[in-house]
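Structure first, then comments.
Omission of a single protein chain aside, the complex is shown with its protein chains in their original locations.
On to subunit A.
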Amino acid sequence: MNINATLIGQSVAFLIFVLFCMKFVWPPVIAALHERQKKIADGLDAASRAARDLELAHEKVGQQLREAKAQAAEIIEQAKKRGNQIVEEAVEKARIDADRVKVQAQAEIEQELNSVKDVLRAQLGALAVGGAEKILGATIDQNAHAELVNKLAAEI
């Protein structure tokens, strides 16, 4: 246990080890540590950002869903309204058509009636004239009594 030059040897060895550690061991390890710390911090940041994004997306999806539902309801409503309208229009049109047909038919009937009346009237005139001829026994001048016959026919 003598104090001797071992002291110096040990100091030199110590300083060399410290220098080596300072130059070649500490910087890479601490750099890796810091880099990993940064990576982890970035990762956590990204994760929280992603969570926030997800929340926003959920919100957006919900909103869009609500909008879509509202739109669908509106469309259905419109369709119903349109259907009713179409039915009403059809009914209206049918009614108008029916009226028109009816009016037309009445007009035709009227016209037919008139023409039948005319024919009957003419025949009645001729019959009356024929009857009168027979009664009188003589020929009545067609032309001289035409006016009278026509007047008679108009009266029937």
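Points worth noting:
We adopt the following convention: a residue touches a chain if its C-beta (ideal position, glycine included) is under 8 Å from a C-beta of that chain, and two chains touch if they have at least 3 such contacts; residues count from 1.
Just so we're on the same page, contacts and distances are computed from a predicted model.
For the omitted chain of this complex, the UniProt record lists the protein as "ATP synthase subunit a", which is one of "Amino acid permease", "ATP synthase subunit a", "Na(+)/H(+) antiporter subunit C" or "Methionine biosynthesis protein MetW".
Contacts to the hidden chain, counted on subunit A, fall at residues 1-11, 13-15, 17-18, 20-22, 24-33, 35-36, 38-39.
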